[in-house]
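Let's turn to subunit A:
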Amino acid sequence: MRTGYDLELVHLTKRYGDTVAVRDLNHVFTPGSYVCLLGPSGCGKSSTLRMIAGHEDVSEGSIVLDGQDVSTLPPAQRGTAMMFQNYALFPHLSVRDNVAFSLRMKGEDKTKRHARANELLELVDMTHLADRLPAQLSGGQQQRVALARALVTQPKVLLLDEPLSALDPFLRIRMRSELKKLQRELGITFLHVTHGQDEALALADEIVVMNDAVIEQAGPARDVWAAPRTEFVARFIGGHNVIALPSGKATVRADAVTLSDAGTPATVTAVEYQGASVAVTATTESGEEILALIPEAAFFGSPKSPGDAVRLSWDEGRLHRLTA
Partner candidate 1 sequence: QETKDIVLRQFGTGVSNLNDVANKVKEDLGFTLEMTALDSDSVTQRAATQPDSFDIADIEYWICKKVWPTGNLQAMDVSRIANYDKIVGIFKSGKLNEDSEIAQGTAPHTVGFIPEPGATTFADEQTNWMTLIPTIYNADTLGIRPDLINRPIESWAELLNPEFQGKASILDISSIGIMDMAMVCEAMGEIQYGDKGNMTREEIDATMAIFTEAKQNGQFRAFWKTFDESVNLMASGEVVIQSMWSPAITAVKSRGIPCVYQPLKEGYRSWGGGIGLSQSLSGMELDAAYDYINWYLSGWVGGYLMRQGYYSAVPETSKEFMSENEWGYWFEGKEATGEITSPTGDVLAQAGEVRDGGSFEERMGAVACWNAVMDENQYMVRKWNEFIAA
Partner candidate 2 sequence: MERRPRSFYVLAAFFGLFVLFLYGPILTIGILSFQGPQGGLTFPMNGVSLHWFRDLFEQQAVGDIWGAFRRSLALGLMVMVTTVVVSVMAGLAFRKRFAGSALLFYAAITSLVIPSILISLGVGLIFNQLGLKIHWATSGFGSQLTWTLPFGLLIMFAVFNRFDKSYEEAARDQGATSWQTIRHVVLPIIAPSLIGVALFGFTLSYDEFARTLLTAGSYNTLPLEIFGMTTNVTTPVIYALGTLTTLFSFAIIAAFLLGLWIMGKRRARLGSDAGKA
């Protein structure tokens, strides 16, 4: 297990003409951790990642990796490697040649580079398909090859832009556990862009939530979930209700809301079965939408349908005051 390297963004800004895609980011990523960059579409996640990778010029500020400002270096000299959304495997090269590509560019001879490529294919368990072309692989297999290719350069930081979005849900869940496992084995920083909060929660040691070109909140996954700092974060990561109290806004987790005899009166507007639990959405008299996550057994003990009147209650202690 290698040690992690420090990756730091300093006043990082990106402009496209008049649009500011990334505004003055300052952040130190925990070394050797799995970081998820989460946010809605267009919030600047890809731009940030691509600046770190060196595929996009930095408008202002700098990117510091392992103590060195890398923001003007070419991609290959930064110590980063990128895995692309559609994997961008070279379609004319075999799996092995794809993985060995960077070595070939460096002029290493064939036996050496094949040996190294085979090592990495071993790592991602793809040795048996080393002679295939990318088009002859399934999505999951392609992803592993892309990973091997990115890792062959022994990067300090691996950058992944929505690496799972091209997969079907079944495969997505399988691959994400493989990603996580690999990160833990390698001990390097993975910086993973996604707009799925479940994915972020499942994978991340550290979550960075972006919105509108800035970081809204960053921290360990559990902290962000437990204590969203802003209404946006609370809503975006899901499973939270934001309610207006006289003293300001607060959040309460959906699984902390119960349907009971006492409490705020509301009307059920939607019921979604989720297997182990049921998501009941209800609208209070003041027009607030509140989501309650009821364990399956409890729900079917007294089932509700849209239109039914219910009373919602929660433990005051589980209210979390929003700081911003």
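For anyone wondering why these and not others, all candidates are chains of the complex that A comes from, given by their letters.
One rule holds in what follows: a contact is a pair of C-beta atoms (placed from the backbone, for glycine too) under 8 Å apart; a residue touches a chain by one contact, two chains touch by 3 or more; residues count from 1.
Note that the coordinates shown come from a computational prediction; the quantities given were computed from them, not determined experimentally.
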item: Touching candidate for subunit A, same complex, options 1 or 2; value: 2
item: Contact set on subunit A toward candidate 2 in their complex; value: 53-55, 74-77, 80-82, 84-86, 88-93, 101-102, 104-106, 131-133, 135-141, 149-150, 152-153, 171, 174
